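One protein chain is absent from this view; the other protein chains keep their places.
Let's look at chain A:
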Amino acid sequence: MFTTENNESDYLMLSGIQHFQFCQRQWALIHIEQQWEENLKTIEGQYIHKKANQPFLREKRGNKLIVRALPICSHELKISGICDVVEFVRHPSGITLQGEVGTFIPIPIEYKRGRPKKGKEDVVQLVAQAMCLEEMLACDIKEAYIYYHEIKHRVSIEITEELREEVRKMIKLMHQYYENRYTPKVKTGKFCESCSLNNICLPESLNREPVRKYMERFLE
């Protein structure tokens, strides 16, 4: 199921898409400069490992088959990661599944601790997950959900062709940066205050006066 025929060490972490959408520089600091990646990777690694022994731990509920912590990847996009939950809902226009009778529509569901965000970071990550599943299951996914813990509510997201195209472009750019080991400079803003990499990024120093001027001030 999860082939290693491609050079998967070049694959990017799917979870990085939300960082990239939030701030390209934050993504680069985490994923290229690895200022933080160790934690991320080990956590994700452990996760995969635990579940890898029981890849399809299925739970049946009514007309649904629920799979948790499903490792996913796309060889086309060269990304890999984990889907929190995939619900396979019985439906005549669905796909068949190994070991199951009938046909199913897969619906990825991402769990988020907070509430819906102003930005699109949760959405693009979900779309990327859907694209991975489409590739792995050879199917089309039209809809997916984000469950927000704070409002205890799932929000439906339509997987449109525009969103897919946006994600493709994003991931292409991510691969470009990754190959060149390039950490972009970006416009900083209020959002930097909530950024956990604030101290490593030093957004202040990106906006400050030129170093030369700063030094010359001490000549008086």
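Keep this in mind: a residue touches a chain if its C-beta (ideal position, glycine included) is under 8 Å from a C-beta of that chain, and two chains touch if they have at least 3 such contacts; residues count from 1.
Keep in mind that, in the parts below, contacts and distances are computed from a predicted model.
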item: Record-based protein name (UniProt) of the chain missing from this complex, from "L-tartrate dehydratase alpha subunit", "Sarcosine oxidase subunit beta family protein", "(2Fe-2S)-binding protein" or "CRISPR-associated endonuclease Cas1"; value: "CRISPR-associated endonuclease Cas1"
item: Missing-chain contacts mapped onto chain A; value: 32-35, 181, 183, 185, 199-200, 202, 204-206, 208, 210-212, 214-216, 218-219
